[in-house]
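Pasting a structure below so you can have a look.
What follows is an incomplete set of chains from the complex, kept in their original frame.
Chain naming follows the written order as A and B, and within any one chain the residues start at number 1.
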Amino acid sequence: MPDTSDHPETVDLGWARLDVDRARRTGDAEVVYGPGKTVVQVVSALAELHARHPDRAVLATRLDAGAREAVRAELPGAVIDNVARTAVLGPLPPPRGLVVVVAAGTSDGPVAAEAAVAARVHGAGVERIDDVGVAGLHRLLAVREQLAHADCLIVVAGMEGALPSVVAGLVGTPLVGVPTSTGYGVAAGGVTALHAMLSSCAPGVVVTNIDNGYGAGVHAARVARSAAPRCVPNSSSI
Amino acid sequence: MPDTSDHPETVDLGWARLDVDRARRTGDAEVVYGPGKTVVQVVSALAELHARHPDRAVLATRLDAGAREAVRAELPGAVIDNVARTAVLGPLPPPRGLVVVVAAGTSDGPVAAEAAVAARVHGAGVERIDDVGVAGLHRLLAVREQLAHADCLIVVAGMEGALPSVVAGLVGTPLVGVPTSTGYGVAAGGVTALHAMLSSCAPGVVVTNIDNGYGAGVHAARVARSAAPRCVPNSSSI
């Protein structure tokens, strides 16, 4: 095990050990997860990671308004997405492969946006299809061709979480379901959507934690990148 | 409150107080629920209710093999359904209105059968559509016309319980979802299907307990009967 024991790179910020070695091990840089960090910590972690890898995009997620404002002020080069609640610092990689992010309803938008940003930062091209919930099937059937040319699908839905089952019955593309915390009562903050997706009668549906658009984006980008020959160069439009 | 206090009819069997007054109050006779009753109790309750109301069908549900065998032996006039696990004694009422029972998969069959028998015994005409799960949408879309001419729909599904949402987006007929205990893991014996149906993004979906085809049949028959003008006379085919 020479490469972990010999010279694993760790940057000690005093309050954190940044895993700057991750890029070598997994191909992706560490990401700054906002909750539980002060505004100062978010900014300094982004800055430090960017300084180590100025040639690649660094991502911060789940930034509240204060953190986004601080990043905007302190790191003018950062690209802020207020819906996705993300910040990206550094040049985006060229898009390889295509991830299509499908969302059931308008309230699933922030999670879909986070998934799209994460997939793009991790190297895939990205397209989005919104508001195609199963209670109005014709909206979904109308975009079937667009679904079929993706290298990986991310399907975001709350409430009963039925959309991944329906989409997975239409196309054979690798598909990640992302349950969201929309809904009330026994929707249970997304648990019902999560368990419904896991219980899908359609084959091959895999799932992330509730509202974890980021995780779906990382997985989908890895899938899409390795399927690069089908990549659609000018499709990146997050 | 003269009609409950004056002469409520109750038949005391020693081990049970049969509510033979229910027909007057609600229009339906008491039903014999099998679990927790001995074979002798099931037979005697059916016989006693039939003796009180020889002109109408009496229903027993959730009969295990032993109970069904005993009813077959002791009450030759009874009609036994081994899939629905029901027994019916006495003449069926003329069918009024139409209930269509839709089932997602083959393992939902017993619950769909119980719903169909219950709806028929409670006075509705009944049709069934099986194995039209959401992972193969064309099967469902092919029967859309049949769905539309029902007076009430019963939609039976397990696993992720997505079928009621999809059906309720296609037609505006009153619709009852029945979750079933099929599936494993977080399908949780039907809890996920139940909670998914309750969280449906389609408007107007109402639901019964897990595997409660009987309850759905009673509700749907009441709805269909009062909608009698749309009744299809020769549709009864359970």
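Going forward, a residue touches a chain if its C-beta (ideal position, glycine included) is under 8 Å from a C-beta of that chain, and two chains touch if they have at least 3 such contacts.
Not measured: the values here are computed from a predicted model.
Q: Since every chain is the same sequence and 2 are placed, give me the total copy number for this complex.
A: 8
Going forward, only the chains that are shown with their structure count from here on.
Q: State, to the nearest whole Å, the distance from the C-alpha centre of chain A to the C-alpha centre of chain B.
A: 45
Q: Using the touch definition from the top, list the residues of chain B that touch chain A in their complex.
A: 104-105, 133-137, 159-162, 165-166, 168-170, 183, 185-188, 191-203
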